[in-house]
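One protein chain is absent from this view; the other protein chains keep their places.
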Amino acid sequence: MSTQLISVDVAQRRLRRLLLVGAVIATIWVVLPIYFLVVNAWSSQDAVNAFPKAFVPEMNHESLSFLLGFDGVLSSLVNSLIVAAITMIFSIGLGAPAGYALARYEFRGKGTFRLLILLTRAFPLPLLALPLTVLYIRLGVDDTLVGLALVHTMLALPFAVLITFSLFSGVPTELEEAAWVFGCTKVQAFRRVVLPIALPGLAASAIFAFVISWNEVFASSVLMIQNRTLTAFLLQNLDVSPMHMKFAGGALLVLPAATFMFLIRKHLFAMWGISNR
Amino acid sequence: MCSQFVKRQLAVLAVAAAGLSPALSQAQSVLIWSTQASPAKEQQAVRDDVLKGAPGAVEFLSNQEGPFLTRLNAEIQAGKGSIGIVGALHGQLTSNAGDYVDIGKAAGDSKLSPAFMKLGKLGTAEQKYLPWMQATYIMAANKKALAYLPAGADVNKLTYDQLVAWAKNMAEKTGGPKFGFPAGPKGLKHRFFQGYLYPSYADSSVTEFRSAGAVKGWEMMKELWKYTNPASTNYNFMQEPLLAEQVWVAFDHTARLADAFNGKPNDFVAFPAPAGPTGRGFMPVLAGLAIPKTAPDRAAAEKVVAHLLKPEVQLAMLKATNFFPTAEVAIPGDFPPAVGISAAAVKAQAGSADANPGMLPAGLGNLGGKFNQVYVDAFERIVLAGQPIKPVLDEQAAALRAIMVEANAPCWEPDKISAGACPVK
Partner (left out) sequence: MTNKSLPYWLIAPAALFTVALFLYPLSLVTLEAFTAKSGGYSLENFQTMVGHWKFGTALKNTLLLTALVVPLQMVVALSLAQLLTRVKSGRDTLLYVWTIPLGISDLAAGIIWLGIFEQTGFLNSALIGLGVVDAPVSILGFNDTFATLVAIVLAEIWRSTAIVLVILVSGIGLIPKEYAEAAEVFGAGAWAKFTKVTLPLLRPSLQTALILRSILALEVFAVVAALSGTKFPVLMGETYNWQFALQDGPVAAAFALVILALSVGVTLVYLRWLRVPRGAGL
C-alpha cells in the first residue's frame, strides 16, 4: 500500500468518476428504449409508420385515449389489481414459511421439495392450461379472481420460496438463538429479529408476484370471461394490432407495474441502514 | 394489535369471497368466442355496430389461437361451459367437427353461397358451421412501383414471370428489394401456396404435389425471393410495411391490406394475383359460425347467429373487419376506400378468363394443421433454407400422402374428385 504511486485521494476521485460514468451509461441504456416506447405511444399512426422516426413525441393522444376509452377498461384494470394483490398475499404466505424451512432445517425430502418448487416454472403454462381449465370448469371456479390468482401464485411461488430462502440463509442462527436466550419465544424471535432482516426478500417477492400476475396473458385469457383482467381484455391482441396500437398498449401496461415498484422500492434497501452502519 | 390483525384478515377474506363469486349476468348473455376481429379497434366496432340490435345480450370476445383453442377444448372436455357461439376461420373449426351442433336452421332466409355451405358441413351430413365472412388474397402496389413494370405487362393481368421481372427491376433500380411477402409466423402463407401457387403451376393442390409443374412453381418462388425484402420473415400483415414504404408491392388478404388502402387511398392500387402456366389460382379465406354442444342456451345462440347473417349486419361486419359478406348483398358506395379498392380487385380476380380457383381443404379433421405445415415446411426448406427442390418435394409428398390416407379425405378443387383418400402422385 505504501508503494502506491498515486495518492489515495486521486485514486478515489478516479474511481468515483468511473462509477458516475457507469451509472449514467446504465441509466441511459435502461431508459432509452422506454423513452422510444413513450414516443411511439404518444404519436399518431402516420408518425409511427414514418421514416425517419421523430425522436420527440407528437403528443398525439389518439391511440392512448382510444385504449383508455375502450368499453370496460376500468373494470378490467381493477380486476388485474385485485388478482395481483391476492397473488402477492398467497405467494408470500405459502413461500416465506417454505423458504424459512429450507434455510434453517435439514429434513428428508428437502431436495425433492426444492426441485419441485422450481419446476413449476420450467414447464410451459399453455400446456398445463387445458387440464387446469377443465378442472376449474368442473369445480365452477373458472371466471373467478381467486381462481386466476391461484394459477398466478403457482408461477410466482418459486420466486417467493427461493428469494426468502436466500435471505433467511444470510441471517445467522446465532441471532435467533440469542433472542431465545433473552426469553423470546420462537415466534417472537422470528418476528422481532429475523423478519426485519428478511424484509428486502419479502419486498422482492412481492414485486415479482405483482409483476408476474400483472403481465400474465394466457391463463387470464382462458380462465376469465366476465371478469377479464386488463391483459386478457385488451392487450393479448397486441401482436395483431396496428403498430401505433401496439406501442400505446405496451405503454399502458407498463404504467401500473412501474407505479407499484416505485412504491415498494424503499423496502428493498430496508436493511442497508442497519447492516451498513 | 390483535384486533387490527383480525380486521386485516377479514378484509382479505372479503375480497377473496367477492373474487370467488362469478358475475351474475353470465347466464343471460350469449358469448361469441372468436379468433376474428382481434385488434382493439375491430373489437370495438363489432361491439358497437355489428351487435347493435342483436336479440338479447351478446358478449364478443376475440382471442389469439392458443387461448381460443384451449378454452373451447376445456369446455368440451368438462362437458359444460360459457361459450354460445364459436366464430373462427375454416381451418380452426375443422378439428372440432364432432363437437358442434347442426346449425342449418339458423341460417334463416340469408342466401349463403352454396359452395361455402358445403364446406360448412366439415365432411359430415350435418351443417356444422355457417359461412360468416370471407376474404381472399390479392396484390397491392404503391403507385410508385408502377413505373417499374416490365414492358407490355398489364398490372391487372400479370403472370408470375412478369411479377419476378417487376420485383427484379425495383430491386435493382431503387436501391433495395421492394417486394414483400407475409412470411411471418402469423401470416396465412400456407393458403397462398395451396390456393395460388399450386393451382397456377400444377393445376392441382394435392395430387400433383411434386410434379414437374410444381417444381417450376418453386423455382419461380426462389427467384422471386431474391428480390423480396428480407424482413418478410417478420411480416404478418402487409399493410404496415406498405404504409412505411418498406415494400412497394405485396401479397396479402384484403383484411390485412385495408389499413394501407384506408390510410392513403390515393397512393395504392389493388389488382388480381398473377397467373401461372395452368391458370390464375386463387382461394378464399373463410370464417364460420358454429354452436358447440356445450353451449348454455342453444336457442338464444341460434337467434344471434341469424342476426349476424342478415345482409345489413354482414355489411356492418365488412366495415368493421374488411372481411366480405358470404351472402348476396350489394355494397353501398359510401364505405371506406379499402372496401371499394379490394372489391374491384377481388371481382377482377374471380372473373378473369384464366381463373383457376382452389377450394379450402375439406374433411381433414384435426389434421388440418399438419396439412398446412407440409406446404409451409416446403417453403421454409426450399426458399428459406435453400435445400434442393426435388428431394424436399419428395419428402414432403410422403408426409402429405400419410396425412391424406389417415384423414381419408377425398380431393377438392382444383383436384379431380377421387373415390377415397385423395392420392398424392
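Letters A and B mark the chains in the order given here, with residues in each chain numbered from 1 onward.
Following the convention adopted for this analysis, a contact is a pair of C-beta atoms (placed from the backbone, for glycine too) under 8 Å apart; a residue touches a chain by one contact, two chains touch by 3 or more.
Not measured: the values here are computed from a predicted model.
Within the whole complex, the absent chain has one touching residue among A:L64, A:M88, A:L145 or A:L167, and that is A:L167. Not every partner is drawn; the one left out touches chain B at residues 65-66, 69, 95, 175-176, 183-185, 229-236, 244-246, 366-370, 372-373, 377, 380-381, 384. If you put the missing chain back, the residues of chain A touching it would be 1, 15-16, 19, 22-23, 26-27, 29-31, 33-34, 36-37, 40, 49-53, 55, 93-95, 97-98, 100-102, 104-107, 110, 113-124, 126-128, 130-132, 135, 150-151, 153-154, 157-159, 161-163, 165-167, 169-173, 197, 200-201, 203-204, 207-208, 211, 214-215, 217, 231, 235, 238-239, 243, 246-247, 249-250, 253-254, 257-258, 260-262, 265-266, 268-272, 275-277.
The rule is simple: only the chains that are shown with their structure count from here on.
Centre-to-centre separation between chain A and chain B, using Cα means, comes to 37 Å.
Chain contact summary for the complex, chain A toward chain B: residues 45-46, 49-51, 66-67, 70-71, 82-83, 85-86, 89, 126, 129-130, 133-134, 137-138, 140-147, 149, 218, 221-222, 225-228, 232, 234, 236-237, 239-243, 245, 249. Taken together, the chain B residues at the contact with chain A in this complex read 12, 15-16, 18-23, 25-26, 31, 38-41, 43-44, 47, 59, 61-64, 66-67, 70-71, 73-75, 77-82, 186, 236-237, 239-240, 243-245, 259, 263.
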